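With one protein chain held back, the other chains of the complex are shown just where they sit.
In order of appearance the chains are A and B, and numbering begins at 1 in each one.
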Amino acid sequence: MPKNDSAFQRSELAKLLTACGESADFLTFSLYENSPFFIAYFKTLVKPEIIHHDILPIVKEEFSTLEEIKEKLLIEDLSITDNIPDIQDKLMTGNLIFYTKEGQPACLAVPAPAVEKRQVATPETEYSVVGPKEAFVESLDTNLNLVRKRLPIPELQVKELMVGKLSKTRIAVVYVKGIADSDNVNTVIQRIQGIEYDEIADSSFLSQMITDNKNSPFPQLVDTERPDRLAALLAEGKVAIFSDGSPTAISGPVSLITFFTAFEDYLSIWNVASAFRLLRLIAVLFSVLATSTYVAILTYHYEMIPRDVLSLLITSRGSIPFPPFLEAVLLELAIELLWEAGARLPTKIGQTIGIVGGIVLGTAAVQAGLTSNVLLIVVATGALASFTTPIYQLSNVIRLIRFPFILLAQLLGLVGVAVCFAFLMSHLLKLTSLGRPFLEPIYPLRVKDFKDSIIRLPFSKQALRPLQIRAKDRVRFQQEAPQKKEWDIDD
Amino acid sequence: MLPLPPESRKVSPFFVFYLIVAAQFGLGVFSFQRYIVKAVGNDAWIAVIIAGLSIHIVLWMIYQILNKGTNDITVIHKELFGKGLGGLLSLALIVYLLTLAVSVFRSYIELIQVWIFPQLETWYMALILSSLVYVYVIGGFRVVVGICFLSFILTTPIFFIMLEFPLRHVHFSHLLPILDHTAVEFLSASKKMAYSLTGFETLFFFYPFIKNAPSSQKWVHYGAAFSTFSYLVIMIVSLMYFTKAQLLESIWPTLTIWKIADFPFLERFEFMGLSLWLFNALNSVCIFIWAGTRGLKQLFTVKQKHSLIFVIIMTAVVAVLLKNREQIEQLNTVMGLVSLYVIYAYIPFLFFYQMIKSKMRRTS
Partner (left out) sequence: MIRYLFWSIFTLILLFNYSIETKILEDIQHVSAIGYDYVDEDRIKGTAAAPFYPAGIDVQPLNAFFTAVGHTVLDILQKQQMESQRRLATGRLQNFLISKDLAKHGVAELTDPLARSTDIGRDVYMAVVDGSVEELLTFKYPNAPTSAQYLSDFMERNLKDIVPQPTVHAFLDQYGGFAQDPFLPIIGKKDDHIQYKGLALFKDDLYVGELSNKESYVFKLFYEKTKTGTYEIRFKNKKYIATENIRSKVKYKVSGSQDNPRVSVHVSVIGEVKDASSVLMKGNTMKEVEQEWSKETTKRAEKMMRKFQELKIDPLGIGEKVRSHFRNFDKEAWKDRYPTVPVEFYMKVRIVNTGITE
């Protein structure tokens, strides 16, 4: 309990001002000669136009109290406070402080923040050919603005929290009241409040800190940079979390299938969308299993290769000095290298790397007899297939889990692949997202939720929200009873 | 009375279908044919139906027992027979289930050794399998149900697709004349079949884990019907595909059938099939061991996670100690006999005993 003694307050304020004054960008001066009022601010945090046009010309007059200044200033959200930590926060978030050297230790805080932010741009990781082209930026308010524009209802509620001892990051938990399950909202808020960390740089920090299983390579909360996608998730009843300074929002609870859905799926006809979703699922399965199956079959189960393929494989493997396992691991590592090298480089250099790595190295490796061209095709297709997932984080997991599969394929052939798959499944079965099963709707089996998972049925069939999220209000829209009409050809 | 499991640990009634299928439809599907064909030849498929129908009656009895007891078998035993005798009976049932687990466990390793890797050491595979069982059972009943369900969607479609290949070369005349055997022969054949359909006794333990358990009875019957149907289909196909002499000679006719598969990209399906059947072996072992350790928990108030480790190590050790085909065959024969008594003698006895006891209580 701080002493409410004005002398003490005054000395505290003086301490704060001297502490700030050690920074070069801190300014403090009196309004005019002999004025009792002083102004203090960080010049790097405030907008000079506001000071020069809206504040300084007005406060040239003589005032006797802070209240008078407050009444004169035509700026909203002014506050007079004597709470020192509050004053510190205001200073650090782009406020001007009016204070007196004598008398009351209270200060008037005038907001004049200079907000540096990027323009709303097109989404990069979740690009879609058709549909909205705006993406979240690093400013929390802009992001909330983007969401509110899409869901202009009072039920869209924002709970703001502050996390990070040093970064003081503003976190916003967003949900639609009446639709989102309050259990989910409470879980999210509790977990965020429980975070003990000094600096939160991005929402993915949060995502890692509040997930159910922190050792799982699988992302258990979906992240998106698309306001349209997020609005859809919110409307489904999910909870979204924004972090100031992060251009991605995270949302949950999700299931594994969510990571296979691109927002573009909702923009194209349902049967086309379903086909592509299935394609993605098969592609990921292929990407995980292809190389290991190749290793298993070539190392142990040559009996399985049909006659016509046999000679093809033998000739392509003929001059390779390594066993299939080593060959596959080397090639997979090469692809990983390409990826890592390309990911950190600007687009143009990245392209060059792709060409050098992919074409030059690949061809040379085959010609030098280091890898077989069949494996090259398998690995390249597998890598290609892993890119089909719309959510970037999942493709990272797919890259990773290929390796245990290859290792077990070398140890036990196809049985090893099955063993590895069984381990993977045991992990996935135990995984939860905000306490909800991760493999839903496959397990627990909820046939009704298949309408928007592996396939996407037309909008008319989406009258109910998925069961997994446990939305309070399951009904999306009232469906009219279909009219039964007798029909005939040419009627 | 022991407490019932919390609501959050329970599963929907229809999952019982997968549990029953998982317990019944396992490795037996590879090798059950010849024991039955030995007894009734071309009428073997009728024996499958007879055994399947009898299982339904037993299942109905199990539900009557459990619905009255409203808890698992350990509690029912204690109520009916008192603490000492009831506990002993429960323990016997647990040992029986765990031995079934050992039998499946070792049989799968044997299959791998015979068909894929002759050099594979038993302990090596046992280590892998037991750690797999551990990671599933430690996840609790829901995860065990999960593996049952997943293995169902992974293996049963393949099982039926694979029938397409033998169907190209079948002789319908092998099935004729129908009903060419005596009732005694059919009875002895059905007895043999019953062992393949065993495993549903785990119901005694997971019954309290089903939401609104009495309503799950129809799913149990569907499940048993499905596994009977699968056995029936593969039996009919093998009868038509092989001659009787061939069927009597081959130990694993279903795998022999898989050998003829020729997809344009893949031949000799038995390698892939056997690998996939890992899931089918795993789910039975998981259910048995889960049920066994659950029973131990109810009986002795030991923590299930501790007894699980002990039971898994024991399972693996016993499996490694079974050295050759003869010993495995012996274990299977003994278990076949025991399961016969459990299914057709003990369960009906329990059913009538409970009925009489409750009637007596009502009249007194």
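To be clear about the criterion, a residue touches a chain if its C-beta (ideal position, glycine included) is under 8 Å from a C-beta of that chain, and two chains touch if they have at least 3 such contacts.
Bear in mind the structure is a predicted one, so any value in this text is a computation, not a measurement.
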Contact with the hidden chain (one of B:W60, B:F81, B:W115 or B:Y344): B:W115
Hidden-chain contact residue, picked from the options A:R277, A:R317 or A:K451: A:R317
Full-complex contact with the absent chain, from B:T70, B:T156, B:S188 or B:Q246: B:Q246
Positions on chain B contacted by the hidden chain, ascending: 42, 114-117, 119-121, 124, 127-128, 131, 169, 171, 173-177, 180, 242-246, 249, 256, 259-260, 262, 267-268, 270
Touch residues of chain A, complete complex, unshown partner: 297-303, 305, 307, 310-311, 313-320, 323-324, 369, 373, 411-413
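The definition used in the following text is that only the chains that are shown with their structure count from here on.
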Rounded Å distance, chain A centre to chain B centre (Cα mean): 46
Touching residues (chain side chain A, partner chain B) in the complex: 300-301, 303-306, 309, 412-415, 417-419, 422-423, 425-427, 429-430, 439, 442-445
Chain A partner contacts - residues on chain B that touch it in the complex: 11-12, 14-15, 112, 116-117, 120, 128, 132, 135-136, 139, 142-143, 146-147, 149-150, 153, 262-269, 271-272, 274-276, 278-279, 282
